[in-house]
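Apart from one protein chain that is not included, each protein chain of the complex appears where it belongs.
Going by the order they are written in, the chains are A and B; count residues from 1 in each one.
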Amino acid sequence: SERPALRALIKVSLLKHEPTGKPIILEGVFVGGSAGKAEGKLMQYHPLSLCNTSEDERQESDFITIVKLEHRVPRCLPLLDKARMALDKGAQAVIFDVSDDTNAAAELRETDSLPRPVVLVEADDAEELMGLVNKNEEANVVIEIKMEPKWPHYD
Amino acid sequence: AGNSSGEADRGTARAGCPARCRCEVDGLLHRVDCSDLGLQEAPSNLSVFTSYLDLSMNNLTVLSSGALSNLHFLEELRLAGNDLSVIPQGAFTGLYNLKVLMLQNNQLRSVPAEAFNNLHNLQSLRLDANHISSVPVGCFSGLRSLRHLWLDDNSLTEVPVEALSELPTLQAMTLALNHISYVPNHAFSKLGHLVVLHLNNNRIVSMGTNCFHGLHSLETLDLNYNNLVEFPTAIRSLSHLKELGFHSNNIQSIPEHAFTGNPSLITIFFYDNPIQSVGRSAFQNLPELRTLSLNGAANLTEFPDLTGTKSLESLTITGARITSLSSSVCEQLPKLQLLDLSYNQIQTLPSFSACESIQKIDVHHNKIEVLEENTFTGLMSLRSLDLSWNRLSSVRPHSFSALPALTKLDLSSNQLSSLPLIGLQSLTHLRLAGNNQLMELMPHEELPRVRVMELPYAFQCCAFVSCERRGGGLTWEKEEAADVTGRDPSILSSQDQDWEDFLMEFEDEAKPQHSVHCSPPPGPFRPCLHLLGS
Partner (left out) sequence: TEGPPSCPKGCDRCSEYNGCIKCKPKLFIFLERNDIRQIGVCLASCPVGYFGMRNPEGNNRCTQCKIDNCEACFNRNFCTKCKEGLYSHSGRCYVSCPPGQRTVNESMEC
């Protein structure tokens, strides 16, 4: 039976702005079985950097990888292996912008062997996140499980 | 050599800096970058003290004779990415100190016959990514300092033996991505200092048995992606060889004593060959070998004799017909970390207790029936054990008792009726599906860290996930959370408890807190009560 995907809350705080600034709250979907909490600095990876011929460009500090997937780039590795490679490079979590790669979600749905969270984002949430990357804005990201209230609240 | 250290005087162009070029002065010497300017010919007003000149990615079609002849201090000349199809004899006259010459990605059909003859100090020559199909005899004469030669990604149909014989100081050469089909005897006999030779991505079908004669210093040989049918016995003369690749060829067997002449081998890549048989002694006496990987050798029935190959860390032999392992496997391989013998016909396992460094054992898809008490005793580093798809009917009480690092155990698709949980406290992944006789309940306390479970029956999952699930929402809370609130946490609404406090509950979690994923998940049609089996 297909497990319903858990939604993720992505809280983004810009490091170069005064600390009181409210975090930007975005949403995504956890890839099957990887739901959980994670925190780290946002770090973009080019899709070709997660291939079996890629370097092991390890970062020192805790970071969260974001990858904008392009449907026109020949897939050098299945997405699951890309996610694992990103986690092996030391990422605390991986965010895939799947706005331009419609079958990415299907490819990642049924898996339960990811050691740390992997989240898919698209549309406005992805646009905002990639906008920060494009401006090279240093940002700290916290990923959490979004609690879905079961019952609508009645007074 | 031209380099950017020292007090480089960036950006301020002086005399000797052609229009639109970017120049830096480093003491007396000038570094001039005229790349990507659409130039049709080499600039003329260059300083005689130019040591580095980059003319790459322009539209040069001709290099007139003597155009650069006053640049006696030039050490590096980059002409990559132009449209040069012919280079006249005098093109590089006067470049007495030239060390690096880059001509890759041009339109050359032949190596210039005489243009390089006076470049006595040249060390690196790049001719890759042209259309070279001929290498005239004598074209390299005079290059008495050449160390590195790139001829890859061209149209060579044979090894240019005579031309190469004039490069006694060569240390690294690539002839990859050409159309070479045969390597004759003594093809490289004068290259006694060659350390690296790339012949990958050609069409090599066969090689002379003495084709590598004379390569006394060779350490890396790349024969990957060719059409070899026979094992390259010519490697026997390469006594210093450390890295050998012949993966993605058509080789069907590896003979006895295959690597007798290569005691220094550290890595051998030969996957993607239709290898059917392997000489039992083929991989003996390779004291530096770290990894051995062999897949699909259907005629291989005996476990190889690995005497003298004592540094092996990873051994993979899958898809063969091995029926048993030698009992001395751990004595032969004291440093083994990964063992993968899946898809064989192994019936019994020896004791692995002498394999003290082993971290992963995969023997799934075999015919193993019994595990002894001492099969895995004392393996302090063992993290993952895959025994799925065997014929296990019984496991001794203490078979898994002393495995403190074991986190992943897969016993699925066997014939177990019970499982001793002694020693399995560190498990995070446990798979038992497909053991249809195994109906006992497993107390959660015995598996405190488990996160992913595949069990034979849904009712067995009840101990690990909340039994009632409504609204299809996957239960993600821990069991304790339910006890505290007395209700199934999945129906907590935001009013009952402030979300921030609720999230804080997980703050103390050292690592991301995961739910316990147990399948088959209990539900309305698979109740938690064990009726007649569900």
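The definition used in the following text is that a residue touches a chain if its C-beta (ideal position, glycine included) is under 8 Å from a C-beta of that chain, and two chains touch if they have at least 3 such contacts.
Treat the numbers as computed from the prediction; the structure is a model and nothing was measured.
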| item | value |
| --- | --- |
| Contact list for the unshown chain, restricted to visible chains | A, B |
| Listed residues B:Cys23, B:Leu108, B:Cys139 or B:Leu177, member touching the removed chain | B:Leu177 |
| Touch with the omitted chain, as defined above, among B:Ser124, B:Ser206, B:Ser324 or B:Gln425 | B:Ser124 |
| Contact with the hidden chain (one of A:Leu42, A:Leu79 or A:Leu120) | A:Leu42 |
| Candidate in contact with the missing chain, chosen from B:Gln104, B:Asn118 or B:Thr309 | B:Gln104 |
| Residue ranges of chain A at the interface with the undisplayed chain | 41-49, 53, 55, 57, 68, 70, 72-74, 76, 97, 100, 130, 133-134, 136-139 |
| Contacts of chain B with the absent chain, listed as residue ranges | 1, 3, 5, 35-36, 56-57, 78, 80-81, 102, 104-105, 123-124, 126, 128-129, 145, 147-148, 152-153, 171-172, 174, 176-177, 195-196, 198, 201, 217, 219-220, 225, 243 |
